[in-house]
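One chain of protein is taken out of this complex; the other chains stay put.
Take a look at chain A:
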Amino acid sequence: MTTPLTKQSTESGSRAVEPLLKVQDVSLSFGSVRALRNVDLQLMPGEITAIVGDNGAGKSTLVRCMSGIHRPSSGTIVFDGAPIDFRSPEDAREAGIETVHQNLALVEDLTVWQNLFLNRELVTKLGPVGILNRRKMKSEAERMVSTLAVNVPAVTSRVRRLSGGQRQAVSICRAAGFSSKLVIMDEPTAALGVQETARVEELIQRLRSEGHAILIISHNFAQVMRLSDQVWVMRAGRCVAGRRTAQTTGEEIVALITGAQAA
């Protein structure tokens, strides 16, 4: 009798916190293909939220609406209390939404610090000309990288020399490094080995403990169960269910994805 009571109180407590991001009745069509149909879901601040679903369920499309690549045909997305209308990924970044892309979006021929500060370079104004402040960027990059659970070689080495896990760490570091409020990760460990996956997961958990909200798309159910606080299930362009991770099982999630179980 006491247990449900405390649970209820914590639940109502979490309800009092405003969601960081609310997707309301969002639809998006590409020609005759309806990629998203009336999607509703929300992300709480300071939590890891996972979106799962089969290939083509609309996960990536939905995430691209949040990161400014697509614009919904209808419906609204409210972020941090205000409806968003991003025209480009740049707008999303300025609002505080960072995306770690599946293809990592690093320039191999540039160094780690150059990648960390790409299009955010620190400059010293010399009249009308901005001169790169290389020293400051290097030392800042050093500091950003030193907090990583993953061993990254000197920030002056080129990304070409980095392993998959190290690259992923640099990508995540870049996304988390600039006072972002929400970090979106599309399949953050898909290309990694077992040990590297473990370290990247450790890194993701550290971001949460630092107060970042994180949204991950993953095909790896074990990972979703390990990492996330909240799971949303998508099927055929709809968001069909939402569960607190602690109150569901891998079996239930699989059943929801395949449609064997109705929400």
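The criterion applied here is as follows: a contact is a pair of C-beta atoms (placed from the backbone, for glycine too) under 8 Å apart; a residue touches a chain by one contact, two chains touch by 3 or more; residues count from 1.
In this text, contacts and distances are computed from a predicted model.
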Inset, instruction - From the list "Gfo/Idh/MocA-like oxidoreductase N-terminal domain-containing protein", "Phosphoserine phosphatase", "ABC transporter permease" or "Cytochrome c oxidase subunit 1", give the UniProt name belonging to the chain omitted from this structure. - result: "ABC transporter permease"
Inset, instruction - Specify the residue from the set A:55, A:119 or A:247 that touches the hidden chain. - result: A:119
Inset, instruction - Can you work out which residue in A:83, A:153 or A:250 touches the chain that's missing from view? - result: A:153
Inset, instruction - Could you tell which one of A:74, A:88 or A:139 touches the chain left off the display? - result: A:88
Legend entry - Where the missing chain touches chain A, by residue: 88-90, 93, 99, 101, 103-110, 114, 118-121, 123, 129-132, 134, 151, 153-154, 157, 161, 195, 198-199
